[in-house]
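Only a portion of the chains appears, each positioned as in the full assembly.
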């Protein structure tokens, strides 16, 4: 709680990485989002669902998930906050961050939620930061357990 | 998507610039907000409105816009997220960021929205970061188009 060996330059780089990554996701560019994972990366965007694996698998899972918005014009935005990084012994970074989903429809105000926490493992892959894994927890599913 | 030549120190400096700028705006200090633009800066805060130009023009446009809150005591807050920077060939930075407006009235809970995206061109002007231009898009006006 009282400090971190993660250099501030790396912290800023991770914030920028997340900004690009999530603008790609919210912009419907699922291929670019999948490219922010390593070739063997895994993405578990709900505790109830199996993890998608590999970039192709992640891209397909996102197309499948977004079918529920067919005919429903929405703009989703994932707001991230309080990114905490820990250096791991194997050289990777663990990252825990808040994520709030906002969904806006034409002429409307944003719907707020769900409130989530993302749990990432970040590695440097040929110079670029990439996710080895992402697992997303949802507050509305866990609040009861936490108390 | 897999990296950026923008140094992390500059990224952190831009985040701090935005923090000061938006606290000034939300604090009703429109002159200080306008001073974050270059002398010939432009500010288009809605796709439907013409861009305000020069610091005096921006200050006047903000006073005009806020007349609708006369007699309506509100505290507005603009939350920014996912700032993406790109170095341009002319030495400027392009910046794309999420912006969520929260409006609180005495005794009440915040109203959420609109959900926006700001599109900035940032330059270094006698040592300080300043905006050459800002154009704001609104999700509720574009969601239908995006799908």
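For the reader, a short list of remarks on this structure follows.
Labels A and B are assigned to the chains in the order they are written; within every chain, residues are numbered from 1.
One rule holds for everything that comes next: a contact is a pair of C-beta atoms (placed from the backbone, for glycine too) under 8 Å apart; a residue touches a chain by one contact, two chains touch by 3 or more.
The model shown is predicted, which means the values in this text are computed figures rather than measured ones.
Shown chains number 2; the total number of identical copies in the complete complex of this file is 3.
Following the convention adopted for this analysis, only the chains that are shown with their structure count from here on.
Seen as a C-alpha superposition, chain A sits on chain B after a turn of 120°, to the nearest 5. The distance from the centre of chain A to the centre of chain B, with each centre set as the mean of the Cα atoms, comes to 25 Å.
Residues 8-13, 15-16, 18-24, 28, 32, 35-36, 69, 72-75, 77-81, 102, 104-110, 112, 127-130 of chain A are the ones that touch chain B when the two sit in their complex.
Interface residues of chain B, counted against chain A in their complex, comprise 1-4, 6, 8-9, 11-12, 15, 79, 81-85, 96-98, 100, 111-115, 139-147.
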